[in-house]
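Shown here: the complex without one of its protein chains, the others still in place.
Labels run A and B following the written order; every chain starts at residue 1.
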Amino acid sequence: MTYVYTFVVGGTICVIGQLLMDGTKLTPAHVLVLFVTSGVVLTALGIYEPLVEFAGAGATIPLPGFGYSLAKGAINGVKDKGLIGAFLGGVEATSGGIAAAVVFGYLMALLFSSKTKP
Amino acid sequence: MSKKRLGNQTVRFVNPPSIISTGSIVGPKEGMGPLKDYFDLILDDDSFELDSWEKAESKMIKEAVKISLGKASLEASDISYMFGGDLLNQLISTTFAARDLNIPLFGLFGACSTMTEALSLGAMSIDGDFADYVIATTSSHFSTAERQFRFPLELGNQRKLTAQWTVTGAGAAILSSTGGGPYITHITTGKVVDFGISDVNNMGAAMAPAAVDTIKTHFLDTGLSPKDYDLIVTGDLGIIGSEIALEMLVKEGFNMHKNYTDCGVEIFDHKIQDTHAGGSGPGCSAVVFTGYLYKLLLEKKIKSLLLVSTGALLSTTSAQQGESIPAIAHAVSITSEYN
Partner (left out) sequence: MSNKKESYRRLVESKNPRPNYFKNSLWAFFVGGIICILGQFIHETIESRFDLSHLDATNVTILVMIFIGSLLTGLGIYDNIGKRAGAGSIIPITGFANSIVAPAMEFKKEGYVFGVASRMFILAGPVLVYGITSSVLVGIIYYFINK
């Protein structure tokens, strides 16, 4: 895959989000929940994996990609450990991201303060 | 049978109180707007050298009071009552300022209508001979409003085109039983009006019906009409809300096209300052009145003003529970000459 596919797919996913926020009553929070859940569902249906292979970061960096990691992790967890893997797998796969968000969030709060918008 | 009541919601004062002095303090953004030459103090930094915006907002109220006391050559101990409010939970900007000022306090919540609510009650206490001097105060602060009602400042979200910008500003006005004007002659107190708007990003549309209701009631109660005023000004309907209000009032038979404006429209240059639908917040009508409109009255550039601050009476809880946005508007009639 080339950077062009990454750019186009990533950009398109963002455009869908933008149109939903501009054109409907959905707030960004609604759109994010919709996207992450869609990522999970599309992965479960086998649709998202080909997109990841095609576009790489264009599919993994936008929030549906987070859903993709969660769903893939849950499925792998079930393959490895049976039913309990459904609970273990998703969070395990995304544990790095969650831990990073917590730690960096705290770190940035320590180092920086919010400033008024101009 | 009350001798001072007119019609349904209006009071006509027998001894109209004078607004003898005012104080206005604004943040940097307001200080770069079209009215920048009219404010008493423009802050370089909206933290006012304190470590939280809430503390800054409270200090702004205190300093606005001190400015107006200074201009009237009065001390805080001369003031019988402080009528004041703000947007924050439990009115902490006002209460902490009153703590330091040591003036008996009536804390008020009218959201962005608080300035005229405070002026109304202050005027009633003077006309009723309950006090010689009272002070009306109101404030808002962009950052305290954002962090209480909306989003953290560093969040990368986009504001809607209908959204308004909360003014960082505090205004104070001293009312007295003696003095040479400008005089508050009438007040019309608003009822809570709800036309079913639930879009929290479109406060102007939510509040316009309340402004229309109060303005209409004022004219019906007093028998006056728009042309009896040099200027009619609403608090913070913004660009969209004021258009809606004008249209609704025309339908009621009140044409205000020539002598109407809105504080939220006047306070910012919307194209340059990117404030979308205009300014908002209790501080909006507070500083536009105490800074700009009051000076116009003193200089007799306008002789009669109907000031109608408008407030949206929702909370984040009511919005999340799916409720629509009720609103209220209070009108104060001010004239520079009274006979």
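Assorted remarks:
Just so it is clear, contacts are C-beta pairs under 8 Å (C-beta built on N, C-alpha and C of every residue); 3 or more make two chains touch, one makes a residue touch a chain.
Quick caveat, the model's predicted, so the values are computed rather than measured.
In the full complex, subunit A touches the omitted chain through residues 3, 6-19, 21-23, 28-29, 31-33, 35-37, 39-41, 43-44, 55-58, 60-63, 65-67, 69-71, 73-75, 77-78, 82-83, 85-87, 89-91, 96-98, 100-102, 104-109, 111-115, 117. Hidden from this view is one chain, which touches subunit B at 51-52, 147, 151-162, 195-197, 202, 205, 209, 240, 243-244, 247-248.
Following the convention adopted for this analysis, only the chains that are shown with their structure count from here on.
Remark: subunit A and subunit B have CA centroids separated by 45 Å (rounded to whole angstrom). Residues 27, 29, 46-47, 53, 142-143, 152-154, 157-158, 199 of subunit B touch subunit A in their complex. Interface of subunit A with subunit B (complex): residues 21, 25, 28, 114-118.
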